[in-house]
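Have a look at this one before I ask anything.
All protein chains of the complex are present and in place, except for one that has been dropped.
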Amino acid sequence: MTHELTTGSLPAPLRRPAPRWRRLASPPVFHGFAGRLVPGFAGLATVLALAGLWVGFAIAPTDHQQGEIYRIIFIHVPAAWMSMFIYLVAALHAGLGLVFGTRLSPLMSRALAPTGALFTVIALWTGAAWGKPTWGAWWVWDARLTSELILLFLYLAYLGLVSAFEDPRRGDGAGAILLLAGVVNVPIIYFSVRWWSTLHQGSTIRLDAAPAMTHTMLAGMLLMALACWAYTMAVALARVRCLITERAALEAQS
Amino acid sequence: MLIAVFMRELLLALRRPTDALAALLFFVLVCSLFPLAIGPDAALLRAIGPGVVWVSALLAVLISLQRLFEPELADGGLEQWLLSPQPLTALVAAKVAAHWCIACLPLVLAAPLLALQYGLGGETVGLLVAALLLGTPTLVLLGALGAALTLGVRGHVLLALVMLPMSVPPLVFGCAAVSAGQQGLPAGASLSLLGACLALAAFLCPWASAAALRLALE
Partner (left out) sequence: MPSPDAELRLSARGLRCRRGGRRVFAGLSFELRPGEVLELRGANGSGKTSLLRLLAGLAQPSGGALHWQGRPLLPGDAAYACDMAYLGHLNGVNADLTAAENLHFAQRLAGGAGACADPAAALQAWGLAALAAQPARRLSQGQRRRLALARVWMGRRRLWLLDEPCAALDSAGERLFDTRLAEHLQAGGAAIVATHHALTVPSAHLRRLDLDALAPC
């Protein structure tokens, strides 16, 4: 794989060798690195998911208000958290790609977006499944659900935009701008339950106060959240390997 | 320089009035379709009125955006804008401001008449006009960003897909302002939020649109 010099860069003998972690920014190096990590994360995700589901569905006590249906929280909340977190990470990569011009960053954003969209769909779907028995409606137009729906549309818009151009670099750049423009939506989702009095329950997990739920429930949710994170890492790394190979094949054509 | 861009856009709109009035026509048509379809239930119309007017305004803005950068791209003028020593952000801001005057100001002026169709009261109409005055510039700014990102792409679905998620906050706040007025509640909070959206969009969208235009012409 030929390394392309940027305009005005130093010739090879005068460059100091890059530190190990910086070398990961090169797609071919990262391809190998990611390949070694994927099985580890996949295994970790399986173990954590099994543990979390066991805690959530077998060990955690029945909620005195909502009965058994509340257990859907162990899927709904981690999925919602991941949908926001993935968007922020994808937006961060977008920013890095635009500012530093690293070739790997837009590929990471492209790899993360489908998983983010999936988690958003899971969050909305489990939210509707939870809402029907609890509030009597499949859907209510309150601030948090609406902004989560907007997040799904943003993911779909991003995926549509990056695939719309023949020149993949234009797709990378346009998608990056879109991700950054939509990042203002994530704080709105997160803080919407605090800013507007809505039907959705308030945050049960806050950094500044003791959680308003039993320790077992908390443990179950955190285990599931970590499982979702490990799953995302495994899937995104596998996807980015495919994207690196595709992009290299495209650039090798003349 | 910016005045020159602004006046040029107005001159072009005068020379092609049908294009400029298309958005207004669409707005009036869509607003008039709802009462025809839903029926004459006065209470229902009064309840959905603000929402319908707002969504029609959003769709009318979407329709008009297709003429924002496409003509310049087609005749090669956009390249000259990029090569000009004037900052592209300022040129884009002036173009968007002119586009708002041409496409949205007629909407805001026509809104009171359409509000009559829905039986909205006098004070509510005032709130509607104020909300549209604050909200439509945000929609045009976001639309300009969407148009710049999707410049040259066939079909207009992608522009709608890109623009609509970001347009939801002004839409929600705008309708909330008018609904609050209808119920006799203070609308100041919603109008302030609209103003905040406008400030953020006015600050960021021209710059992001300029970056997207440079990307489109690479």
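Just so it is clear, A and B label the chains in written order, and each chain counts residues from 1 on its own.
Operating definition for what follows: contacts are C-beta pairs under 8 Å (C-beta built on N, C-alpha and C of every residue); 3 or more make two chains touch, one makes a residue touch a chain.
Bear in mind that the values here come from a model prediction, so they are computed numbers and not experimental data.
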Practice task
With the full complex in mind, choose from B:Pro40, B:Pro85, B:Gly122 or B:Gly155 the residue touching the hidden chain.
Solution key: B:Pro85
Practice task
List the residues of subunit B that touch the chain left out of this view.
Solution key: 1, 4, 8, 11-12, 15-16, 71-72, 74-77, 79-86, 217-218
Fill in the blank from the handout: subunit A residues touching the chain left out here are 4-8, 166-169, 250-251, 253-254
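In this text, only the chains that are shown with their structure count from here on.
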Handout entry: Euclidean distance of C-alpha centroids - subunit A vs subunit B, Å
Key = 32
Completion exercise
subunit A partner, complex, touching residues on subunit B are 145, 149-150, 153, 158, 161-162, 164-166, 168-169, 172, 200, 204-205, 208, 211-212, 215-216, 218
Fill in the blank from the handout: Seen from subunit A, its contact residues with subunit B in the complex are 98, 146, 150, 153-154, 156-157, 160-161, 164-165, 167, 169-170, 173-174, 177-178, 180-182, 184-185, 188
